[in-house]
Each structure stands twice: as C-alpha cells, then as structure tokens.
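Here the complex is missing one protein chain, while the rest keep their positions.
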Amino acid sequence: MSENLLLNVTRLSTYFYVYEGIMRVLDEISFQIRPREIFGLVGESGSGKTVASLSILRLILPPGRITSGEVIFEGTDLLKLPQKEFSRIRGKKISMIFQQSRTALNPFMKIGEQIARIYRTHEGLSKSEAMEKAIYSLKRFRIPEAEKRVESYPHEFSLGMAQRVMIAMMMACNPRLLIADEPTTGLDVTTQAQILDLMKEARDEMGTSILLITHDLGVAAQTCDRVAVMHAGHIVEIADVEVLYERPLHPYTQALLRSIPRVDKKVRISDIPGFVPSLLNPPRGCRFANRCTKVIQGVCEKIKPKTIEIDRGHLVMCHLYGGS
Amino acid sequence: MTVPETKDHPLRKVWRSIDYTWYVLRKNNLTLAGLFMIVFLLFLVTFSPLIVTYDPYETDADNVLSPPSWKHLFGTDQWGRDIFSRTIVATQLDLFIALTTVLASASVGAIIGAVSGYFGGKADLLMQRITDILLAFPSLILAMGIMAALGASFWNLMLTQFLIRIAIFIRVARGEMISQKENEYVEAAVCAGNSTSRIIMRHLLPNCMTPVAVMTTLNFGYAILVTATLSFIGLGLNPPTAEWGLMISDGASYLVLGAWWLSIPGAFIVLAVLGFNLLGDGIRDLVG
Partner (left out) sequence: MSFLLEVKGLKKYFIQKKTGLSWLKGGRGDQDLYLRAVDNVNFEIMKGEALGLVGESGCGKTTTAKCIIRLIEPTEGQIIFKGEDIANLPKKEFKRVRKHMQYVFQDPVGSLNPRMNVKSLLAEPLRNFGISKDKDEIEEKVISLLKTVGLSEEHMNKLPRELSGGMKQRVGIARAIAANPEFLILDEPTASLDVSVGAKILNELVDLQRRLNMTYLMIAHDLSVIRYVCNRVAVMYLGKIVETGNVEDIFSDPLHPYTEALLSAVPIPDPNVKTKRIDLKGETPSPINLPKGCRLQNRCPYVFSACTSDEPELIEVKNRHCVACHLRTKS
C-alpha cells in the first residue's frame, strides 16, 4: 500500500445518543484515499455512508458525536485540529457537494456572485478578478453561455445545471478532495452520465480525489477506481473496482450484486432475506450474520470479524477469510 | 430498514407515547412549568367540593374587607364573602368557558375551513373574504361590540367567545387542507373507491388537525383574558358571579385599603394564562 495517502481514516466511530438509547451508526471504520483517485463508498440506506462523510467534515451535530478514530488528511489529524484551522481547510482543500444542490445554493444571490465570493475570501482577489474567474469556472464545467448565466439565480437552472454550478463552485479553490454524497440521485440518466464525466475530468485535469458516496452499483462501477462496501456501520469490503465486481469476497457484496437487474442482459435477481439489525443494540459480532447464507453458527454472531487483506489492496471483514 | 417492532401490546404503545412526551417536555423547563401550573389549577377544580368551605355568595356583614386570616385564607370582600372560595369557583368558571368555547370554535372552524379548502372555487373565495373581515377586527374590540349589542350574560359571552375566534381556525385548517390535498394518499383514496365526503372527513381532516391543535392550546390563555377583561369593564358576566375579572374590578375600587383583593384573582389569571401559553409553546415544539 502506497504511503502517499491523501486521506487516511482509521477506526472512526460515530454514535448518536437518542431517547431509545445509543445508536452506533459508525463502528470503527477505516479506509484510505490516494491522490488522483475516485473512491466509492457504496451502501444501502442506513449503512452509515452519509454519516461517514459528515464525520470527516466535522458536521455531526448533537445528539451525534464522533467517539473515536483518526482522520488524517495530508498528514494532519482533522479531528484534533482547532476549529479555526479546520475551517480554513474545509471548503478550500476539502470540498463537498450533496444531493439536490439547488437547495444548497443561496436562492437570493446570483450564482456568479456566489462563486466570486469564494475567490475573494479564499484567494483575496478583487471583485472584477473574482468575477472573471467565476465565469471561467462555469465555462470549464460546460455551463453554456457562461457570461450570461453568471447573472442568473439558482432557481432558473434545471437540476442538472444546478449540480454543475455546485461542482464549479466547490472546485473553485482546487480542492485536493471532493466529497460527493449521492450527487446524481434524482437526476435523469443522461444528465447523470454528464455529471459523472465531469467528475472524472476533475480527477484527470485537476488531480482532485473524489469520495463518491452512492447506493447505485452501476454508478460506482463506471466511475470509481476503488470501492468500499458499507453495511450497518461497518466497511465490509474494499477493493479496486474491477476486483470487487469480478471476485467479491464478502457475502453481503455478493448478495448485493445478485440483487440488481441489468439493462444489457436478462438476469435472475434475488433479494437478501431478513432485516438490517437495529443500530441501537447491534449484535456484538458481525452485523450481517442474521442474514448471511454462509454464516458460521456460533462464531459470526458473537465475535466481530477482523479486517484482513487478502490480496494487494483487497480487504474484507469476514470470518470466512480468517480473522477470528 | 431496521428490525420492525413485533411486540406491540396496545398498552405498551400507549405507555411509550406518554413516556416519550414526558421525555421531550422534560427537556424544556418552561414547558414543564406551564404544565405544572395548569395541573395545579385543574387540581383545585377537581377537589373544589372539599376545599370550598364557604358559600361563595353568602354575605357576612360583620366581616367585610377583612385581610387574609386563618378563618378566611384570602380574606373577605366588600360584602363579606370569602375570597378563597370565590377564587376556586371562579377558576372553575373561567376554565370552563375558555376550554369549551375554544374547543367548540376549533372544531366547527376546522370543518368549515377544511371543506372550504377542499372545494375551492367561488364558495371558498367568499368564505375567505368573510374571515378576512372577522380577522380585521382585534378580537377584544369585536367581543366588546358583540356583547354591547347583545347584552352582558353568560350565554352571550359563550357565543361571543365562539364567534371571535372561529375565523383563525377556518384560516388555519383551510391552509393545511390546501397543502394536504396534494398528497398522493388522497389520489390513492380516490382509486380505492371512496366518496368525496369520506375522503374529506376520514382521510384529510384528521391530517389537517396538527396546526389546529397547536392554535387551540395557544388560544386557551387568550380566552381567559377575554372573559376577565369583558367582565372587568362590565360587558361580560354580571355580579354577583364569582369570576376573576369581576373580582379584580371589585378589588380595584378598594385598592387604597389593601392590595390583596385585587392581586389574588390577578395572580390566578397570570397563572392560568402563562401556564397555557408555556404549555402551548411546548406542544408546538413537540409537534412541529
């Protein structure tokens, strides 16, 4: 594993303290992102993928709390930084875009002004210089008629265009890492393809790494270089994208891949029986044990599996591969 | 997508909602204070047969205007009547008027608003203009006007309280109906073969009640103030009724001799209105 890591998340845990008890939403997850890499975080609803991104960005509000772990970005542990210093990193070196970005844009400000502000704040440019840069960034992200569009308000854009404006805005300061949480959910498939292309260009031309969070296995397959699969607050498998789809090791990954219909051929799909265990009183062992077809009775429910590296870069958290 | 609850003895569900309500209320001290105030008043009302030792209307010429003592906990008024007993009876009366008229106003107003909002069109526009007119008057002024026209009496007061408030409930219910109407469960109800009246009454109306319920709790306090104010100026209930506003009016005349004839009923009004308002705020936060 290369030592040149952009982001190194180690044993990160986030708990939520609610009326019913303690929800262990993230339970010691670890993963690494290299420079110039699109890293996919794949999981179903409730798997914790969004909480993972919010934890990295220190956007977890009470009753949630990051209870342990390290998030080392370019050598510094982000969780231990004082608020002021962290604010300088967040937005500049680490950026984020979310689903339905049109609601994340200020509805009362023209988008040109919103982008220009970023340049004025972070790079100290003058008003006219910043506006020029804003127009340039719109052009770079293929927003047509950029000179005219700087005068538009967010609601005048279609969803797909607004998403592009958001990407342009968030890439303004050339961040090293872009966190994208379901950036194409809700968009038409043709628009989605264009947005994903834009992200690949950002990686190629600007050297930005992207943490792409999605529930869509097709999006992950076509866009990411490496993929981590999450289930109920655990990362159960990480591998290079071709390896994960060709030789999935974890029973959950295998079951997930068996449950998606295909547009290019007729397949049989099967669902995953049972339910995701409650995060309030999760089982002490593997959280997939109650639904796993390959479960080892007496071991899997009681003992939490360790994460083992099977091949170079292929990690899996499962008793079937040792680690008990 | 978590494990669904399978154990659901009906009593358990009830206990959980009570427990959860207590959990949320506990977090907000003010709401809790409001709850205690109202509970205290209701306690007085429930146990009044035990606490009220004197007939509130019985006069005692030897004992007029006496200060609080062990014999008369709150003293006696200018007719020798025991103020403590009168206060308790007044609590019953004021609370009764407030609770019944606000609830009646809310129920009728909600139905009118919901029906009006569902059908829209010219009838709805007409209803909106009528509510506009009603809402244009400050409710106290409107109440004074109606009472002056009808004459001060118990049933006129009840009617007035009902009328001055109904417009806001119509407005609130109509607004909620217009937004709820767009939900898919309405279309689903149509597909399931339901008649329009059933859709309005059984499907939509219960879902419109949340803002109505909040408005209701916030209006209790104001209803008490209206009763007290109208009685104070002589357009509400008439002497010798034991009512907080009337008692304040009496107390005001004898202010030079002592403050407690005025301040005691006054304190009860504050307790009731503040209690309902704090509780109402808490409920609004709970529900919203």
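Order as written gives the chain letters A and B; numbering starts at 1 within each chain.
Heads up, the rule we're going with is that a contact is a pair of C-beta atoms (placed from the backbone, for glycine too) under 8 Å apart; a residue touches a chain by one contact, two chains touch by 3 or more.
Keep in mind that this is a model prediction, so the values were computed, not measured.
Considering B:Arg81, B:Arg165 or B:His203, the position touching the chain not shown turns out to be B:His203 (whole complex).
Against the chain not displayed here, chain A makes contact via residues 44-45, 144, 158, 160-161, 188-194, 196, 215-223, 241-242, 245-246, 255-257, 259-264, 266-267, 269-272, 275. Interface with the hidden chain, as seen from chain B, comprises residues 1-2, 4-6, 8, 183-185, 187-194, 203, 206-207.
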